[in-house]
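Take a look at the structure below.
Here the complex is missing a single protein chain, while all its other protein chains stay put.
Per-chain residue numbering starts at 1, and chain names A and B are given in the order in which the chains are listed.
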Amino acid sequence: MTYEVLARVSAGDDLKHIGSVEAPSDKLARNYADTTYDEEDWSVMVLVKREDLVRVTGDVTEAIGAGELV
Amino acid sequence: MSTQNVRVTGSGADPSQDVSELERRLVDRIDADVMDPHIPVSLVEMGMIYDVRYDDGDVTVDMTYPCMGCPAYQMIQEDVTHCLLSVEEVEDVEIEVVWDPVWSKDRLDEDVQRKLRESGTAI
Partner (left out) sequence: MSDGWPPEAVDYVQAIADTKLMLSHWYAEQAFIGPNIQDNIALFSLTQDEYGQVRQFFLQLEGQGLDGDRLRSDREREEFHNAATTDEPAPDWTRFEVRFGLTDRAAHLMFDAIVHDDFAGLTEKMSEEEYSHFDFHDGWLEHLADAEPEAFRAALAESLPDVLTFIGPAAYDDDTDPLVTAGFTDRSAAELRGAFLDHLEGIVEGTAVTVPDPDPVALEEWDERRRRVAGGGIGADVLDSIRGTGNEEFAVR
C-alpha cells in the first residue's frame, strides 16, 4: 500500500505533502514515515492511504505520474 | 549549556561543591576545542560534559553521549584527552562515561537549538 505523508513543523503552519511511503500495514507505514522523513522535528505528521484520496478535480494518476504526489 | 552549569548534574559529584577557577578553565578549553563531529556545536554546548574535576595534575571528566552507539565514541574521548593535556597544569586525563542523568535535548539551551536549526539539524 502507498501512503501519502503530510506534515507541518510548527502549529499554525500549513500542512504540507512531503512525500510518500510504501508499507504493508498502517503501523509499519508510521514507522517508515517517521524514520524516512526525520529532517525536521515535525509537530504534526499524518498519513493518508493513496487509495483513499477523493478526487475533486484533475487526474490523480497523472499527478502521481508527474511526481506531484510522490 | 554554559560552562557555569557544569557539575550541576554531575553523577556522583556534590553539586554544591565549588568549581575551581582552573576547572572552569578546563571546561572552557573543551568548549573551545572539541566540537561534536556531527554538528557545529561543542561538546559543552551539547550538554555532554557532566563534570570536570582537577586533583593535583589529574583530571577526571564525566561525560555522556546522546546515542550509546555513537560511531565517534572513542574519537571524542581522545579529542577531550588531547585538548586537556595541552593545559600546563594537567598531567593525566581520565574519562568516565556516565548515563545518569540520561542526556536529552532539554540540555540544549535556546541559543544552541537555534544554531542547530540554522545548520539544518533536527534534534
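The definition used in the following text is that a contact is a pair of C-beta atoms (placed from the backbone, for glycine too) under 8 Å apart; a residue touches a chain by one contact, two chains touch by 3 or more.
Nothing here was measured: the structure is a model prediction, and the numbers come from that model.
Considering B:34, B:98 or B:116, the position touching the chain not shown turns out to be B:98 (whole complex). In the full complex, chain B touches the omitted chain through residues 11, 67-71, 73, 97-103. In the full complex, chain A contacts the hidden chain through residues 21-25, 27-28, 30-32, 34-36.
FYI, only the chains that are shown with their structure count from here on.
Put simply, chain A touches chain B in their complex at residues 38-41. Residues of chain B that touch chain A in their complex: 120, 122-123.
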